[in-house]
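Right, I'll just put the structure down here and ask away after.
Heads up, one of the protein chains got dropped from this complex, but the rest are sitting where they should.
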Amino acid sequence: MKDMLQRLQRDFNISDITERQLRLTTFHVKKQSAETLLRELRDREGYTHLNFMTCIDYIEDDIFTLVYMLHNYDKKNTLGIHVNISRDDEAMISIHTLWAQAWTYQRELREMYGIRFPGSPRVDEDFCLEGWDQIPPMRREFDTKKFSEERFGHRAGRQSEQPRKHMKVELYPNRGGDEK
Amino acid sequence: MFKKTLNTEDTLKNSGLTDEEQQLFSNARPQAYEPYPIKAVEDFANWARANSLWILAFGTGCGAIELRPLMTARFDANRFGVAGRPTPRQSSVFVIGGYASVKTLKRIIRSYEQMQGPKFVIALGICPVNGGMYFDSYNTVNQFDQYLPVDLYITGCMPRPEVLVAGIMELQKKIKAGECNGANLYVENFDWYKSNQKKVIKNWDMPDYNW
Amino acid sequence: MIVEGLGGWLSKVGNFSLTLLIVTTYGLLMGAFIERIIAKVQGRIGIPYRQPFINILKNFFKRTAISHGVMFYLGPVFRIAGGIGTLAFVPVIYGDEMFSNFSMAGDLFLVIYFMFFGQLGMALGAGESGHPYSAIGIARGLSQMTAYEIPFALAVISIVIQYDTLSITQIVAAQQGGWQNWTVVTNWVATLAAMLAFLGMMGYSPFDIFLAPQEIPIGPPTEFHSAYLGLMQLNRALFGATKLVLFMNLFFGGATGWVELMIKTFLIYMVAIVIGVAFPRFRVDQGIRFFFKIPTLIGIMSIIYVQMVLTS
Partner (left out) sequence: MTQLTGHSSALDFAQPEPVDMASGKYVKLWQGPQHPGITGNMSLELTLDGDTIIDCKTHVGYLHRGFEKLMERRSFIQNFTVVCRIAVPEPTFNEYLYSHAVEQLSGIKIPERAIWLRTMNLELMRLASFLMWIGGMSGAFGQYTVPNWTTAYRDFVLDLFEEMTGARIYHMYIVPGGVRAGLPDGFEKRARDIMDGAEKLLDQVERVMFNNAVFKARSKGLGIITPDMIDPYGIVGPNARACGVERDIRKDEPYLAYDQLNFETITGKDSDAYERAYLRLQETRQCISLIRQCLDKAPKDGPFQADMPNVLHWKIPAGETYVKAECTRGEYGYYMVTDGSEFVRRVHVRGPSYTHAIAVMERLAVGNNIADIAGLMVSLHTYPPEIER
C-alpha cells in the first residue's frame, strides 16, 4: 500500500495523501494525468471496481473536485482519487472506455453540474431532468428553495419552522440558549 | 363520433407539435360529461362505477409500494371491486403515489387524459397537497391540484393499506352521491390547468390534449 | 306452409335468445366463481359474485371520446358475433327441442369456423387501434391459435371418423347410455389431444402470453374501452361457456339437464384452472413448440387409433 502510493507519487505527482478511514485513502491528482492513473490502478494494481464517481462543488475556491472511488477486492482497500477542475473551464477527460458504467455517471455530472466530458456517449441526453432551463441544479449557487417557490408555488398556510428556533421559543422558552 | 379535426375557432393550438405531427393529433377540446337525464339511471350508473374501480397500474411515486399489499392476499381490495388495470383506456381511477416529479407529471397528464371518463384521482400522502418533505425540491411539484383535479386525498406517509381501503370506500361513497366530478372540472377549467401545466413542463412536445 | 315455417323459425329464434341469456349469465357467474377459486389458492377472498355484471355495466356506462376507424368499432362486434354464432349451432341440452338451437347435420364444422371467425374479427379490429402492444398481442394470439387448432382439429376429425357424422346432436346421441359410452372412454386418445388444445383455447397460464399484462399490457384489447370492452367481456363469458358446452358435447357425453351441464362444464373448466394457477406462462415460441410436439402427435395417434381399433 505504502509502496504503491509512493510509486504513484513519483510517477503521477499525486498530493494530499490522506488516510481518511480504515481502508479508505484519498489523494489529489492533476487533471491531465487522471485518466492514465485510473487506467494504471485498474490494470496494474487491481483496483478493478469503480464504486462511483461524483463531484463536490467548492464554490469558495472556484473549483469542482471530481471524486473517483476505486475498490480493490483482494486488498479490501478503497482509493478516493480527487481531481480539481476549474469552475470556469469545466471539462474533464472521459473514462467511459475504462468502465462500462462510467458514461452514466458522466451523463449525470454533465446534467447536475454542467461538467463537459468530450467523447462520452450520450452525455448530452437528459438524464434525470427534462426540459431544464436553469443553471445545473447541483451547483452551490443554485437556490433550490427559491426556485421551488417561484416555479411551483406554495399553498397558502404552509409554514416551515426552523427546529432550533421553534424549540427555543415555543417549546422550551425557559431553558435559554443551551449552546454546546 | 369521428371528430378528428374540427375546423372551428375553438380548437387547441397544439403548438408543441411540429407541422407534420399536427396532422396526426386531434385538436378538438375535451368535452364535459353530462349526467344522464333520468336521475335513476344516473344513480344506477354511479352505483356501478363505484363498485367497479379499476386502478391504473402506474406507480408514480413511493405510494405504489403499499398498493401491492392492498391488491394481494392480506388486504385483498378485489373484495370491493377494485382491480388493477395495465392500460389507461380501461381504468377509471388514477392513484398518485405521493410526490410527482416534473418528468413524471408529464406522463401522469398523458395517462390521465387518455383515460375515459368518468375518471377519478386519488392522491396519497402529503406531498401532492403542499410538497411535504420535498417542499424545497427543484424537481417535484408542490400543489398537485394545480395540474390535475384531485377527488380524494389520503393522508399518511406511507398511507397504510387500511387507510387506502378506507379511502376507497370513501371514494365509493362520493361517487354514489355523484360528487366526484373532477374530470368535468378539468374540462371546464381546461385552459387554467393547461397553463399551469405548461408553466412547469418546459419541453412540451405533445398535443395539448392527449385523446 | 310458409307461415308455419316462419312461425317455427321464429320460435327457434326465441328459444335461442333464451339459451343465449342463460348461457351468458351462467358464463358470467361461473367466471366469478372461478375467480374466487383462484383467489382461494392465492389466499384471498376474491371478487363478489356480482362483480362481472357490475364491471360490464360500468363499462357500458363509461363514455368514449376516441376514434380509431370503423374496423376498430367492428372488432368487438365481430368477436361477439363469433361467440353467438358458435353457440347458435351447439345443442346445449340433449333431447330438449327448446335448447337445441339451430343444430343441424353439419354443424360441427360450422362451429369450428365460428370459433375462428371471432378471433379474426377481433384481430382486425385490434390491429386498427394502431397500438404496438395490440399488434404484438395479435401476432402472438393468432400464431398460438393456429398451433392449438391443429391438435383440436385432429381430435375432431378422429371423433368424426369414429361416429361417422358431422352433427353434434348425433355425436351426443351416440354417447348416451352411461359413462362407458362417452368419448373420453371410447376414444381417450382424441380426448387427450383435445384437452391439451383446450388449455390453449381458454387462455389461462401457461398459454396466456397474448395478453400478458407484464409484457404487452394487455395485448389485443389494449385500446378497447367503455362499451367495446363491455362487449368483449360479455363475449368472454359467452364464448367460454360455449366452448365448455362444445367440449362436453363432443367428449363427455353431453347433458340432458341444466344441472348436469353445470357440473360437467365446471369440471372441464377446472382442468384449465388447476394448471393455470400453478404455472407461469410460456413464451409464444415455446407455446407453439409445445403444441406442435406432443398434442399434435397425440392427435395423429388418435386418428390412427380410430382407424385401427374402433372402426376395424
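Order of writing sets the labels: A, B and C. Residues in every chain begin at 1.
As a working rule, a residue touches a chain if its C-beta (ideal position, glycine included) is under 8 Å from a C-beta of that chain, and two chains touch if they have at least 3 such contacts.
Worth saying up front: this structure is predicted, and the values here are computed from it rather than measured.
**Student:** What are the shown chains that the left-out chain touches?
**Tutor:** Result for the missing chain's touching partners among shown chains: A, B, C.
**Student:** Give the residue, chosen from C:E128, C:E149, C:D208 or C:E223, that touches the chain omitted from the document.
**Tutor:** C:D208
**Student:** For the chain that's not shown, point to the residue among B:C62, B:V129 or B:V165 touching it.
**Tutor:** Reading the full complex, the residue touching the unseen chain is B:C62.
**Student:** Which one touches the absent chain: C:P52, C:P217, C:G240 or C:G253?
**Tutor:** Answering carefully, the residue with contact to the hidden chain is C:P217.
**Student:** Which residue numbers on chain C touch the omitted chain?
**Tutor:** Interface with the chain not displayed, on the chain C side: 41-44, 132, 136, 205-206, 208-209, 212-217, 277-286.
**Student:** Since one chain has been left out of the picture, which residues of chain A touch it in the full complex?
**Tutor:** Counting over the whole complex, chain A touches the hidden chain at residues 18, 20-21, 23-24, 26, 48-52, 54, 56-57, 67, 69, 73, 76, 78, 80, 99-101, 103-105, 121-122, 126-130, 137-138, 140, 142, 144-145, 163-164, 167, 178-180.
**Student:** Residue by residue, what part of chain B touches the chain that was omitted?
**Tutor:** Within chain B, the residues that touch the unshown chain are 56-62, 64-66, 68-69, 72-74, 84, 86, 88, 99, 101, 103-104, 107, 111, 133-134, 136-140, 157-158, 160.
To be clear about the criterion, only the chains that are shown with their structure count from here on.
**Student:** Going by the touch rule set out above, what shape does the chain contact graph take here: line, ring, star, complete or other?
**Tutor:** line
**Student:** Give me the two chains with the most inter-chain contact pairs.
**Tutor:** B-C
**Student:** Find the geometric centre of each of chain A and chain C from their Cα atoms only, then give the gap between the two centres in Å, rounded to an integer.
**Tutor:** The separation of the two C-alpha centroids amounts to 62 Å.
**Student:** Quick check: in the complex, which residue numbers of chain C touch chain B?
**Tutor:** Going by the criterion above, the answer is residues 39, 42-48, 50-51, 54-55, 57-58, 61-67, 213, 217-218, 221-226, 229.
**Student:** Give every residue of chain B touching chain C within the complex, in rising order.
**Tutor:** Those residues of chain B that touch chain C are 1-4, 30-31, 33, 45, 48-49, 51-52, 57, 72-73, 76, 78-79, 81, 86-87, 89-90, 92, 116-118, 211.
**Student:** Spell out the part of chain A that touches chain B in their complex, as residue ranges.
**Tutor:** Touch residues, chain A against chain B: 128-134, 137, 142, 144-145, 147-148, 151-155, 158, 160.
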